[in-house]
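Only one protein chain is missing from this complex, and each of the others stays in its spot.
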């Protein structure tokens, strides 16, 4: 579909050396891959600031399933958004605590709203939205 | 196991009014729940800055499964850390792009290392680590 | 101008204990003050996501003043925005490196634009925008 472009950039040698050290430390196989990651990270950030593009996120929540009505409430919330929530993974962390991760697809605004709803549900101890991407433009 | 403490705090009325407006906007059912969320969020942040406590994270990656060797590499990485990676959810976003979310349990440092390895793998387009919690202390 | 409201919130005792430990660690004089800080932090975050309110930011840049034309470029940029940039503090870090902090007042969008311009100027090594507030609503 789209080719590979090879282009050169110039950088202060000392700066490049420090970056090379960092990419080894974080396990990158080569410099180009590390640069591509910096670029993609920046693009995903931008994608979420723009309106009108479909994007992908994951919502992570931790909660105590013994809390009255909580499981029912969460399931109801998720069903209201069944068109956006692709799948849910559930982990029993211990007798009380559950970890639940939902994969969500939709407009940035809509995904934020679903995350807000789930994270603010009484009994949910902690929640986070990961803003990632459909991968199509990366 | 542990009881509920009721205590009072004092706040500038104007400030409280603005916060009340915000918690309605974000769908909280009551003020206490919103305050508990602020507190938990702060504690989780702290938990990840300290060493020596077991914690929980989720690692989200987006990649093109057509990339040569990528799927094999990712599976190998995951197997090396099979004691820490509790479960993996895989979503086929389109013909090319996959979304994968892993639930990981372990020391903060170890989880960061696994996330680094997976996110820096050649062909992974985007990746993010969510630092959450076992829920035990929240 | 506006009074103080005293209200009570309920919280899991264990959770509160952990928060109390944290506020001592970070040097808060009392619990109310720590809660007010969490609330204000949240409100400032919201303020910057909304359009149409005047707000305040500081822009920090580090650069080498020996770089050709850089000082002139930065001064020119700043003059173009003289209505928004209230004041600039300049520190000579060493023979080469300067730290400059600008206090900026205006619409969130406008402040972001000024920060973008200054940080992206060739020769500026590092830059950051702090989104704070006029303080009027906090």
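Going by the order they are written in, the chains are A, B and C; count residues from 1 in each one.
The rule we apply is simple: a residue touches a chain if its C-beta (ideal position, glycine included) is under 8 Å from a C-beta of that chain, and two chains touch if they have at least 3 such contacts.
Not measured: the values here are computed from a predicted model.
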{"item": "Displayed partners of the chain not shown (whole complex)", "value": "A, C"}
{"item": "Contact partner of the left-out chain, one of C:6, C:109 or C:126", "value": "C:126"}
{"item": "Sites on chain C contacted by the missing partner chain, in the whole complex", "value": "23, 26-30, 33-34, 37, 40-41, 44, 56, 58, 60, 62-64, 86-87, 89, 91, 93-94, 96-99, 101, 103, 105, 116-117, 119-120, 122, 125-128, 130-136, 138"}
{"item": "Residues of chain A in contact with the chain not shown", "value": "1-16, 18-19, 22, 31-32, 35-36, 38-40, 42-43, 46, 137-138"}
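The rule we apply is simple: only the chains that are shown with their structure count from here on.
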{"item": "Graph class of chain-chain contacts, one of line, ring, star, complete, other", "value": "line"}
{"item": "Distance from the mean Cα position of chain C to that of chain B, given in whole angstrom", "value": "26"}
{"item": "Length of the line joining the C-alpha centres of chain A and chain B, rounded to whole Å", "value": "9"}
{"item": "Centroid spacing, where centroids are CA-atom means, of chain A and chain C in whole angstrom", "value": "26"}
{"item": "Chain B residues counted as touching two or more neighbouring chains", "value": "40, 138"}
